[in-house]
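Just one protein chain is left out here, and the rest sit where they should.
== chain A ==
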């Protein structure tokens, strides 16, 4: 393959960044145990590619090419540091194969999977896990991570340095846990992906993070077939992401599900999500249940024709396996739509009994919405204004005030 068109070359380098970067980093970490060295050498290899490929054309085996450049850099650095010969020999033998035997276990594991589990180890803070995942697996520049997570670049650099030092000093292993340990650790990995996605999806978030989260979920699904919660999370992402273009009105205000123009939903993403859900045999955990709920919305032509009874049942299951005030709140709303406002308001009252949802704008908004459905417009408008006063963001506040105004007409 020889393609010297600048745009094509730029695209090839961009693709190389996303596809090959984590594999090269992961392989170098496995052999050298040095995270910073691995990242620097992988980055150097991409820089060299950017210089050479426009003139020489993209090589036939871009991954192998990048691996060789990165590996030679690492060998140079380590030789200067005069590390033991065994490590240099091991490094010289590293080729572009993502899979390698798990140390001490003999099983063959994809290096990227090992990297994901190490970056998401529970002995690291959640902030560190998110930053490491973005930096080491997604290859996002430290400055960009800092910007998106609202800290200075030097703070983010320190956070990453501290996390890498903790991995080395505390003896956090570079491996994928097995058996019951895997069952305990996988939810923590998925939580990082979920946080990444919501940071991308939030009104004031960094949209690229949602794409990164989806890409990582796809990778995990490929590497861990049969883990239904991984598939469930990917399906959930796809359903939520399918609404990205319909979530705002022309004025930029957030639009609730019932008012969105459903023709603007990404129907390819919805089809993919449904296909993934259909492949999940078991009842599934929290992410699968949330995906089933999102699927009911995704296939409905309108809010009125949504299968609220199925959604209400899924929330019953969700509340059983993962009880939380917010899930009880959503459950109340679903029952209200499925079985009448009175049923919903009764469940809502129960959910708020412990005081857990006090000052929660969505709890007041839910009461307002169910009250409106019960035909009590005046009281509903007052409640929407109360919810608006509690809202966390300006778009959310405006959306709630709009609901109040509509009821006054």
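Assume a contact is a pair of C-beta atoms (placed from the backbone, for glycine too) under 8 Å apart; a residue touches a chain by one contact, two chains touch by 3 or more; residues count from 1.
Note that contacts and distances are computed from a predicted model.
Undergrad: Tell me the UniProt protein name of the chain this structure doesn't show, selecting from "EpsI family protein", "YCII-related domain-containing protein", "ABC transporter permease" or "Binding-protein-dependent transport systems inner membrane component".
TA: Going by UniProt, the chain not displayed is called "YCII-related domain-containing protein".
Undergrad: Check each of A:177, A:205, A:325 or A:340 against the chain that is not shown and name the one that touches it.
TA: A:177
Undergrad: Per the definition of touch given earlier, which of A:11, A:123 or A:389 contacts the omitted chain?
TA: A:123
Undergrad: Could I get the residues of chain A that touch the absent chain, sorted low to high?
TA: Counting over the whole complex, chain A touches the hidden chain at residues 104, 121, 123, 169-173, 175, 177, 181.
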